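For this depiction, one protein chain was excluded, whereas all remaining protein chains were kept in their positions.
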Amino acid sequence: MDFDWMKIPYAFLTVFIVVNYGFLMTALIQKIGARAGRRYGIPIWQNYIDMIKNYSLRSSITHGVMFYLGPVFRLSGGVGLLLFVPTIYGSYMFSNFSFAGDLILALYFVFFGTLGMALGAGESGHPHAAIGVSRGLSQVSMAELPFAMAVFSVALQYQTLSVTDIVAAQQGGMLHWTLFTNPIAVTAAMLSFLGSMMRPPFDVVIAPQEIPIGPPTEYHSSYLAVMQTNRAIFPVAKIVIYMNLFFGGATGWPELFLKVFLLYLFSAFVGVCFPRFRVEQSVRWFLVWAVPLGILSIMVV
Amino acid sequence: MKPELMKRMVKGPDGLEFEVEPLRDYYCEAPPTVMPAAYGKIVEDLFNWARSESIWILGFGTGCGAIEMRPLMTPRFDAYRYGVQWRPTPRQANLFIISGYLSTKTLKRAIRAYEQMQNPKYVIGLGSCTINGGMYWDSYNTIKRLDDYLPVDLYIAGCMPRPEALLAGFMDLKKLIRAGNGEGANQYAENFAWYKENQKRVIHDWDMPDYNW
Partner (left out) sequence: MAMKELYARLKALFPLGELTEQRKDLAFVTVPAEHLRATILHLRDKEGFTHLVLLTAVDWLEEGRFQLTYLLNNRQRACDIGLRVMIPRDAATMEGIHDIWPTAATYQRELREMFGIDFPGSPRIEEDFILEGWNDIPPYRRDFDTLKYAQENYSERPGRVTHDPETHMRLQLYPGSKP
């Protein structure tokens, strides 16, 4: 099998662009949330400063091998998610490692990081981490269910498991987007999107005011810096998948930046308006509202 | 000392009896070491700039001064513009604000939280009770001089200082860190025996390891 070595520097370039965009965009979204609360919020480049500060801490405490591997799994989940789907449709440079079955791989990688993090947080031995892990996994597994059903529905609709083909089928104008040809699946997927973005009303796991911090309780200095880097990459990668599946993909970087920002803004809008759900309330919410829509979308297509 | 912290024989689930001594088994017994700056001047200046622009405060309000930290999170004073964030866990925090009087009971918990923070870490003493005992100068329960027990970088005087005074204190702390003088953790490690002796003199029921890693 011949391997295209030229893709490796292009993959680095994609990750570099996405990391910078993720840092700046998450800070911008936090500033927008702060403006909704009538204050100015953090500076735009604060994520860079936080990352440099966390790497520059001189000491760190380790709890074992799995504790060290937790953030590594999470970051590899984020980077893998980004590289295995075509970022820019039609571009040789930026379609990375996408291949014929990458839709199923994308579903796997979305959950992979959370699992690795759960194992690492469990080994830290802190009781708050264990509580956060059990809450987080139960919430995320219920939030992923409508997304998986929407993905099956879209795959059935387009008769393919390759994200590139799905994006190709959506070209040719806005009305060809899956948003308009299969709206039920898109609604189910967007409801699940709210759940997995870890923003209010579904942020009981990670909010600092809850069981202090949850899974990342014992993580500090370099471990935390790796996790914060993943916080920038993973949402962008997940939104790139959503964009490719439901909103027509992107044929150039400006279009990608705009669509990713608008989708992230959708979850931020919901986030600033609503208070938090408890875990069982959010599980019930997904079971009542999102899962029936997912089942309906599979039956209707 | 609580019974679960004492040395005793424990029967495991498979019937095997073994001896356990929690304060020695579950903690590292080494004293803290001095960790100097590991890189050259330019890199260390960059690191000090990053540390000064991104100060994470431990969300532990030890005394009445905690009420002056809350307005900083609100839109009127908005400390987030300065890069200051509150973190709930000492593992992720850089700055410990001792806000107000410190009773010996809280001092034990404050030492435990301070020792779990990572090098480099800073301490601010807020209010006159940390300077010379303040209003509680003749109390049997509060300490009178904070820097006998923890290495303090900055004092903010007042009873209580207003939030603007705290913001001015943060600006002074930033200047201090950027000049390379925020080495409280190394000072603690160098004079560890002296600090520990002072702490043990006022805390009579010591049931922690000597250094809480």
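Should a chain be cited, it is by its letter among A and B, assigned in written order, with residues numbered from 1 in that chain.
Operating definition for what follows: a residue touches a chain if its C-beta (ideal position, glycine included) is under 8 Å from a C-beta of that chain, and two chains touch if they have at least 3 such contacts.
Values in this document were obtained by computation on a predicted structure and should not be read as measured data.
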item: Displayed chains contacted by the hidden chain, counting the whole assembly; value: B
item: Residue of B:Y26, B:Y39, B:W137 or B:W194 in touch with the missing chain, whole complex considered; value: B:W137
item: Residue, one of B:K7, B:R70, B:R145 or B:K175, that touches the chain absent here; value: B:R145
item: For chain B, residues in touch with the removed chain; value: 104-105, 108, 131-133, 137-145, 148, 198, 201-206
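Quick note on the criterion: only the chains that are shown with their structure count from here on.
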item: Mean-CA-position distance for chain B and chain A (Å); value: 35
item: Residues of chain A touching chain B in the complex; value: 34, 37-43, 46, 49-50, 52-53, 56-61, 128, 208-209, 212-213, 216-221, 224
item: Parts of chain B lying in touch with chain A, wherever the complex brings them together; value: 35, 38, 46-47, 50-51, 53-54, 59, 74-75, 78, 80-81, 83, 86-89, 91-92, 94, 118-120, 213
